[in-house]
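Read through the structure below, which is laid out as structure tokens, and then see the notes.
Here we show just some of the chains, and they stay where they sit in the whole.
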């Protein structure tokens, strides 16, 4: 049964109202700090990529870590299970632990969504494609149906200038023998991927292959049914930083968030959601987007649990 | 569409065959060490507790940590969300970390399924009922429809004698001011709960309330829809020790395992599964039970992802 989306969107928007003043916009780079914290967008894409939305759902924002699901999918499509020898699929544990864990576990990051894991995946995509950036952009343009999807050079450069933490992780991975490409090349591609600019509509569409059990927008197969299921499992366990349990508790869907304020969530076999609000909670997840997804799943009863 | 269970069970049993010789039966107490490692049982209970099964599905075994989902449900039914102030709902991180995490997080265990978290839940059930053991046994008899479900005194006593690790955790919790009852009382109830003896059929039935979104076997409400969803979310994230990611990856269902070799898994809105095989893999999960659940979900395509 398809719900009345207009009514639903109104209710979701009302639920989000009270939290719009709270949280903190990411301010470690100027390009993110400048975004208006009162923005809010929400979009739903069904399996046929028929998309509807509300609010600022067509306003582009920096997708940041949401890019990690797409690089992961592109590498998995080629490497299959072999990728899981380079990166784990377990929860990340505590955030203050990222270097500690990486050291103790000899450079096998906990999962592909912690930064170290994403660096490993980027390194692999770089090896497979020679040009990870272009491969990713073409994929997103095709899936979203929007040929204007692109990087934001200012964001990428800002990230690079302020990215000491990611540089530290990349050097540590190199020290442990886990990178095939030079540290500088991996970091550059990583920062560019994070700088991709998309809106809720495009993101909901672009992630559709995870709701379609691995089929791309043109119904060609990107991932096997089993691989698609596995990406969703990893998203549930590690897609929202160290708040995975809390998020699964409240929303009950596999999802991936970014510090640009976006969250993509999957209802396998049914649809894809994307919510956006720039202000973040203490875990780095968008306050408005979590609230919207919570309201939406409560109202529809759609949950995987 | 209901599958042909007879065919399914045959295929599942065939898939389990090759692993029956592997793994290690838990041997820290004599009562567990004596169990025949070649045993294998599998049961499915639909929402109406209509149950079918195969192999040793009516042979009782020690449910051990599977008891944790039932004590959790009984406490949640009374305390509701207040319980989550005493115990978290995040993944447990690494196994070598249990004391470290507990210390750092000031006695708020990561989730109700790590031993420290289960001690907290037991302490609370003890406060709420005055006799946690009897409350739990009566609940399980009612849900399973089997009035003979009972504790195994020898197992309970063995656990107590060899339970230095749990004693250490309980004393640490007491030191951090997290227990309302005396350490000895909490430990005693805890060890008794672990000693419960049930078979696949009874366990599949008893966990039915999690597939029925909170409704008990008699269709009275134990948990709200939202609370039931949350228990499933915590099971997915912390139900199979430190292999939660791997299990979600392979099986894709909320589940709880015990060192007695049993695993209960939930397909919300559809059915409950219980698999049993005494020999364990390196994470403490039954090798045969994981294999059986993997085969079953692959064959049916039933997964939450």
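Letters A and B name the chains as they come in the text, with residue numbers starting at 1 for each one.
As a working rule, a residue touches a chain if its C-beta (ideal position, glycine included) is under 8 Å from a C-beta of that chain, and two chains touch if they have at least 3 such contacts.
Note that the coordinates shown come from a computational prediction; the quantities given were computed from them, not determined experimentally.
Enquirer: Could you tell me how many identical protein chains the full complex contains, when just 2 are shown?
Expert: Counting every copy in the complex, the total comes to 4.
Just so it is clear, only the chains that are shown with their structure count from here on.
Enquirer: Starting from the mean Cα coordinates of chain A and chain B, work out the distance between those two points in Å.
Expert: 32
Enquirer: If you look only at chain B, which of its residues touch chain A in the complex?
Expert: Per the touch definition, chain B meets chain A at residues 88-94, 97, 101, 104, 111, 225-226, 228-230, 232-234, 236-238, 242-246, 248-249, 252, 254, 268, 298, 301, 303-305.
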